[in-house]
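Just one protein chain is left out here, and the rest sit where they should.
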Amino acid sequence: MIPSIGHASILVGLGLTVYAAVAFVLAARGGDSRLSVSARRAVIGSFVAAAVGCAAMVISLLTHDFGVRYVAENNATTTPPFIGVISLWAALEGSILFWALLATGWASLVLHRYRDRYRQLMPWAGATLATINAFFFAVMVWPGNPFALTSPVGAEGTGPNALLQNHPFMALHPPLLYLGYTGLAVPFAFGIAALATRRLDEEWLRVVRRWTLVPWTFLTLGIVAGAWWSYEVLGWGGYWAWDPVENAALLPWLTATAFIHSAMVAERRGGLKIWTSALVIATFVLTLVGTFLTRSGIVASVHSFTQSAIGPWFLAAILVALAGSLTLLVWRLPGLIGGGRPSGTVSRESAFLLNNVLFLGLTFAVLFGTLLPLLVAATSGDTISVGAPWFNTVTVPIFVALLFLMGVGPALPWGTASWATMRERFTIPLILAVTVTAAALALGLRDAASLGTLGLAVLVGAVMVDEVVRGARSRARSRREDPATATWRLATRNRRRYGGYAVHLGVLVMAVAVAISSGLAIDRTVTLAPGETASIGGYEVRHEQLVVEALASDRRVIETRAEVTYTGPQSGSLRTALRDYPNSQAAIATPAVRTSLAEDLYVTLLASDQATGAVTLHLFVNPLVVWIWIGGAIVGGGAVFAIWPERRARRVAVEHPQRVPAEPSVEGA
Amino acid sequence: MKRWLPALAMGGFLAVAALTAVVVLRPGPEPSAAERADVLARGLRCPDCQGLSVADSPTSSAQEIRRQIDELVAGGATDDEVHAHFVARYGQWILLAPTSPAAWIIPIAVVIAGAAVLGAWLLSRRRADPAPPSALTAAQRPRPPDEVEALDA
Partner (left out) sequence: MRGLRWLIVPLLVIPLGWLLFSGFGRDPREISSPLIGRAAPAWTLTSLDGETLSSEDLAGRPYVVNFWASWCIPACVDEHPVLAAAHEQYTDEVAIVGVLYNDASADAEGFLARYGDAGYPHLVDTDGRLAIEFGVTGPPETFFVDADGILRARQFGPLTDPLMSVHLSTILPSASR
């Protein structure tokens, strides 16, 4: 019965979203607000339908209902309840159901929030969102039915994918990522609405500011969580392999970041209409491309869901979305042209625009590298690889240039920057950067990438600190506040700017951590009998014993475990294992990571000899890795700070107690 | 700001950059066999993994390929010969980076072209831009003074 309820809820969801799309279009053209209201309610209804569907699937997983094919393939009687719940998004059909839940959630939220505002934009935005959601429901009705039944019903299921059971991050990484992907449909919908209604001024940019930042934050955290999970689970000691599906998540992030920056310029100076519209279209299409690459089976990847009939559907969606939005853009082109040229060649605007050029260059490079094997195979039949060496060589210079711009851009004024300003702003940071780099060189650091990143980081960091200190000092002086209060008050009244500083600081921390952890990592492979020791980077690692036993939490899993003690900057014991899952060909490595602020000691079990108890271990010392995750958290925190609503009325009144507010507060999202 | 400080900063920057370049780019001692083997291993793909290099991969086929790399290097093979040995068996796929120069030039060319277009746009003489649409832009609307913006020169 539960599967039938689930299936019915999907059908209901399809019906409601189709109705909503049609009703919104009619309301947009005819101006009938009752249709709008009805359509909005239908979208909220589709969210409820998706929620019921997810609940039905989770119940089926928890009750081990192997009559449902998805449950039979992803669950077993020995599966712990926590894993059972997160298996909702573990495989193809369930992940689309989860996607539909989040997508309808975003649509309902934005439609409800603006039910009394932006009356020209909302029907078209609503129609776009409803159409997108209708597509996902349609995929679940036809090629990818999560509630498809199987017979005969087995007594036992295959169990979840082994890789997904090893780490609690499986609970975190997909939801964060999906919240990002689905949320980026909202700015796209507003872009379409702005183009459709010819309301091509900055209003839509103001509306979507927060509706872009929030999903962007989720996407950032989702990508960082994925890298962290990869590092902790996969056992090769790295966190980013330029795998096609990793790239697929990065692509919309790059264009979304570019959009956030150019939208700031467009909002302030006008213009850039074609550019910002194109960016928001590209971001949404890239989320579809990413989903397609993961689910179609046309590229081999760590992540690939099995090839299925869903591929052609997603390809059709990509082409329709791209063709439709581009047609609309080209149609409205005459109204979009003009304006936006920055007055100064060196100015914050031009820095932001250069930032966009670099981000789009990165997007092109990553897309090119990901699709090149496909292109070569399609044209010549040869197979080639484009792997980490190519991606690193091509993208690192662009990242470095972006890092430099990240420091320079916010310090430049809007409009033209004079030579005097630049001298004033950059001299001391330049001196500091030079000193630190020289000191590092003198202390023996020879790795070029680490030196360069360190120097840049000091430059960028010093410029940022200078900005904050200037502002605080000026305010402290004029209001007689102490520096701390002055800084806090300034920050909370300029959340976008100071949130931006925090985000850039987080990026800086991540950049330095990535450069140093890649450049200065050391590793070795050793074979140790029980009692033998090996040394690496200041640590002494001693193999104590080899243990083979079934896991307490899931007795079908056999774990071959090396128990190891270590001394050095950190001391203690750790266990690293290879786990044999019944439904997996190869044994799954569970590396052991001992993290400190300075470095990680990382141990993977490669092979073992049960007769002698000897083990072959791959040992790593990875410096500063934890700062990548800390940097990611700072980025997230900074974004949240920027998004947090300012107290508007107070802002105007406090600064000018005699002045009556000149206008009603600017409507914020 | 003292007059000579900016010049000092610039000079210091150039000096450190030159020093770094010299230290880093100076032809170092010949890489040892182990170092060469490591670099080669990082450029070869593990046959039964998903995109990992044989240096990173724990599988037995990766270990065997590393052994063969060591043997070849010890036997005096050049880097190109080591690559050719494995390409003869697996095809170009075994190399983690494409050999064709086009694969490297195209993305760099795109970035340079983009920057050039931007530069041309910024530097070109301004024609009279068409009048902006009816609504005032955010910059033109009356706004309460922002004391942070007041710091902008």
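Think of it as A and B in the order they're written, each chain with its own count starting at 1.
One rule holds for everything that comes next: contacts are C-beta pairs under 8 Å (C-beta built on N, C-alpha and C of every residue); 3 or more make two chains touch, one makes a residue touch a chain.
Note that the structure is a prediction, hence the values are computed from the model and not measured.
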{"item": "Visible chains that the absent chain touches, using the contact criterion stated earlier", "value": "A, B"}
{"item": "Among A:Val37, A:Ala148, A:Val330 or A:Ala484, residue touching the chain not depicted", "value": "A:Val330"}
{"item": "Absent-chain contact - pick from B:Leu19, B:Val39 or B:Val87", "value": "B:Val87"}
{"item": "Residue, one of A:Asp382, A:Glu532 or A:Asp609, that touches the chain absent here", "value": "A:Asp382"}
{"item": "Hidden partner chain, residues of chain B it touches", "value": "47-48, 59-61, 64-65, 67-68, 87-91, 93"}
{"item": "Residues belonging to chain A that touch the chain removed from view", "value": "289, 292, 296-300, 311-312, 315, 318-319, 322-323, 326-327, 330, 333, 371, 374-375, 377-378, 381-383, 585-586"}
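Note that in this section only the chains that are shown with their structure count from here on.
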{"item": "Separation of chain A from chain B, taking each centre as the mean of its C-alpha atoms, in whole Å", "value": "22"}
{"item": "For the chain B and chain A complex, residues of the former touching the latter", "value": "1, 5-6, 8-10, 12-13, 15-16, 19-20, 23-24, 42-43, 45, 50-53, 56-59, 91-98, 103-104, 106-108, 110-111, 114-115, 117-118, 121-123, 126, 129-130, 132-135, 137-139, 141-153"}
{"item": "Chain A to chain B touching residues, read off their complex", "value": "200-203, 206, 235-238, 241-243, 267-271, 300-302, 335, 337-339, 341-342, 345, 350, 353-354, 357-358, 360-361, 364-365, 368-369, 372, 382-390, 393-394, 398, 413-414, 417-418, 420-421, 423-424, 426-428, 430-431, 433-435, 437-438, 441, 446, 448, 451-452, 455, 470-471, 474-475, 478, 490, 494, 497, 586, 589, 604, 606, 618, 651-652, 655-656, 659, 661-663"}
